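One chain of protein is taken out of this complex; the other chains stay put.
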Amino acid sequence: MELLIKNGFVFDPINGINGEKMDIAVKNGKIVESVHDRRAKKIDATGLTVMPGGVDIHCHIAGAEVNTGRLMRPEDHIKDTERKTTLTRSGVGYSIPSTFTTGYRYSRMGYTSLMNPSMPPLEAKHTHEELNDTPMLDKASYPLLGDWWFVLEYLQKGDLAECARYVAWMIGTTKGYAIKIVNPGGLESWGFGRNVHTIDDKVPNFDITPREIMCGLAKVNKMLNLPHTIHVHTNNLGLPGNYATTLDTMRALESVATDGKPVAHITHLQFSSFAGDDWGSMRSGAEEVAKYINAHSHITCDMGQVIFTDTTTMTADGPFEYTLYQLSGHKWVNSDVETETSGGIIPFHYKRNNAVNATQWSIALELALMIEDPWKIYLTTDHPNGGPFTAYPKIIGWLISRKARMATLKKCHKKAQKKSLLPTLKRELSLYDIAIVTRAGQAKALGLKNKGHLSVGADADIAIYNVNPETTDIARKYKTVRRAFGNAAYTIKDGKVVVKDGEIVQHVDGRTIWLDVQTAEQVKVDEEMKRRFREYWTVEYENYPVTDHYLKISDPRTIKADV
Amino acid sequence: MITLTPLKQFRFPVMAECINPDVFQGKSVDEIVQLTVWEGNKQKKLGDLFKIEQTPAETPSIVINGNVEEVRRIGSGMKSGEIVINGNAGMHLGEKMAGGKIIVNGDAEGWAGSDMKNGLLEIMGNAGPYLASPYRGSSTGMRGGKIVVHGNVGTDAAVFLKGGTIKIIGDAGPFMGFRMCDGTIHIEKNCGTRVGACMTGGKIVVSGVLEEVLPTFTIDSVKAKVKIEEGDSATGPFYVFIGDLAESGNGKLYVSKANNPQLSTYEKYL
Partner (left out) sequence: MSTTVNAVTCPVCGCLCDDIELTIENGVVVKVKNGCAMCESKFFNYKNEHRNKTPLMRKEGKLVPVSYDEAIHKAAEILANANYPILYGWSSTDCEAQRVGVELAEEIGGVLDNTAVVCHGPSILSVQEVGIPTCTLGQIRHRADLVIYWGCDPWSAHPRHLERYTTFTEGRFKGSEWKEYMNKVKASAGKKKLLSLERREIVKRKPEPIIEKVTVNKPPETLGKAGRKLIVIDVRKTMTAEVADYFIQVEQGKDYELMLAIRALVKDHELDVDQVAGVPVEYLEELVDAMVNCDFGVIFFGMGLTHSAGKFRNVDVAISLIRDLNRRTKFAILPMRGHFNVTGANTVSTWQSGYPYAVDFSLGYPRYNPGETSVVDVLLRKESDAALIVASDPASNFPRKAVEHLVANPLIVIDPHMNATALLGDVVFPAAIVGIEKAGTAYRMDHVPLPLKKVVEPPEGILSDEEILSRILEEVRVIKSQRMQEAA
């Protein structure tokens, strides 16, 4: 199939294209130099904005945790339903949409690739089964490895090479894409209801510290040549004063950085940038964190924007969710996974008139505006933790328009208003910047070579929005932009038009991307390994791996490791 | 006034949230006939299921003549006007209602007055389970208004009650007022087990028999009289219990002394 997108204003930051009027040609699902002018189907993009398809580096959309969130919140679904059509399956929202609805809603916003950031290896099959039922998108998952006993033991022994081999084995076994670290050491401690509070606390029963886990895995990540860096959810997340821990974490990782390239992605940075001593004195630590990131090149991050709405928080950080339970008394799910990780879920309503919530809202925007290089910080809500992904257009509005964010700030708690740094921040992102923070930057940080740009050979994942950058002052007309990004004029997935005017016009299945990491010497699967398996887990070695049966469309990327 | 008469005995569930004075307001009969309802998995028009007539009388706004126990969500979210149902009413009658009045000359199925905010719901017969209680997973609960049931009430009524008054002239089922935090319930006859479990505030008055008080309630005093609402009080004497201790709660449970001699063992703690 051939397709020609004519005359649009193209924003393709990886290629430095900033709103130039040009045509994009597509053939067989890829961007090509040119197509047969007569045969090709044409899309007239005159007066419209053309970007690569959106990429989300961190959104909880599938797996055990997400599904337990769905199960516990019928009151969240009943207010937001999707009727079956001849093309689409039915479903429910709101903060934790059912799988089909998740796919459709992302697609309607022009997104084409997502990263599901929290996969307990033991339950990886579940994650993949759900991803198979999440249409319209290419997907990948990060296995949770920061508190896996194998990792703790090999790092504690100082055997990085063996650790790397096991991590490579685990990524292949779970069909994963990157190393996810959540509250390193804290999750193992949580097995007995405890936590770690600095990056140098010893993990109970294991002679190791969070610093050693993070630096060790960052080195392993390099040895394995993984396309993405380690993906870190810091210690003390969500607690006042934690910006200091975040700074400690980033400083600790300096030792791994040698070539000026990023070695770690600090995810949902907002939740890790609180200053103050307690909830009463909690304030923004964005300035300190942004200053550090501006001065260093080894860190990328994403926002973790808070939206004022009723949402569902869910993370592998069991002790953090427990803190939320203590604060709120809400219904609370905790789910620890043997040998690997923990998890927790709490419904949460972020309110403008709550000083802490309003400050959180401000912090994320402060970070996005004060971190000067848009290639370092990406737009996320840590869906659904800060709010549902359907709020992305709102965030775009706040980023491109001082007027938009001041309008919201004015409605916030007085104390939060007074402490907010937003009034001093004049920066307004351009559409070029938005293309970076919503796709190009994310694709680059993930090492997704065929995504996030429109060069010849790239996947033909394209979003077209109804914004004319020539005639629209986006800072003033932010509502127009918000509407446009909420309902793509076209979404094109693998060269197929799947959305038109915000409606699904074709149901397609996306691919599941995973890494086949090839180490020179491989993990030995012998009787000893099987015995150890039985000792550590309650399932047999043979039944642990995610087999091809669990991937509807498998897209393995072969990686040659240095070990 | 609009009169609705069912054209048949409904077999499948009928979803008819459009039967609501606010929706009918300003519409002609022809327009009302066209309103959308669902019967089982088929979409229908209101006129397919009901004979619809208009009379000049102002009140009540809507009268339904006949049994409509399969018709659900009547008066859902209504803010004003009056509905009279001469027959039995289906589930979710007057759920989330914020004003106006519903009178049922018959029984009402489950979830009547669910999450009610204001207005009056009067059921001349019996009410099913979950009267005034919230939807699954929600802790909203009834916040205001008044419900009167002349017959008996099913299980799990007034869960998460946060305000308003519920008067039950007959008997009440188990778990009445579960996790309630405010508001008043008066049960004129007998009450099922585990009344007030996990309550943290509010008032439950049992004028009839309550076999057993939960072990996590502690006796506070004996009172001669208790106020139900402005101009209405119940005469005792009543044992007054405080609970539920499992929630470190401060709810008040009044139980008739005369009708419950088995509770006299508590008197030693007074």
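Residue numbering begins at 1 within each chain, and the chains themselves are lettered A and B in the order written.
Throughout what follows, contacts are C-beta pairs under 8 Å (C-beta built on N, C-alpha and C of every residue); 3 or more make two chains touch, one makes a residue touch a chain.
In this text, all values refer to a predicted model and were calculated from it rather than measured experimentally.
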- If the hidden chain were put back, which of A:Glu20, A:Asp277 or A:Glu540 would touch it? A:Glu540
- Per the whole complex, from B:Tyr135, B:Phe238 or B:Tyr254 the residue touching the absent chain is B:Tyr135
- Using the definition of touch stated at the top, determine which of A:Lys27, A:His60, A:Arg105 or A:Lys125 touches the missing chain. A:Lys125
- Residue of A:Val232, A:Ile345 or A:Leu431 touching the missing chain in the full complex: A:Ile345
- Message: Please output the residues of chain B touching the missing chain, sorted low to high.
- Response: 11-13, 15, 38-42, 70, 72, 91, 110-111, 129-130, 135-137, 139, 174-175, 178, 193-194, 197-198, 214-219, 244-246, 248, 266, 269
- For the chain that got dropped from the picture, name the residues of chain A it touches. 62, 64, 67-68, 70-75, 77-78, 81-84, 89-92, 96-100, 122-123, 125-126, 129-130, 133, 191-193, 205, 322, 325-326, 330-339, 342, 345-346, 534-543, 547, 549-550
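Throughout what follows, only the chains that are shown with their structure count from here on.
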- Task: Measure off the straight-line distance from the CA centroid of chain A to the CA centroid of chain B, and report it in whole Å.
- Result: 46
- Query: Which part of chain B faces chain A closely enough to touch in the complex?
  - Reply: 134-138, 140
- Sort out for me which residues of chain A touch chain B in the complex. 72-76, 78, 331
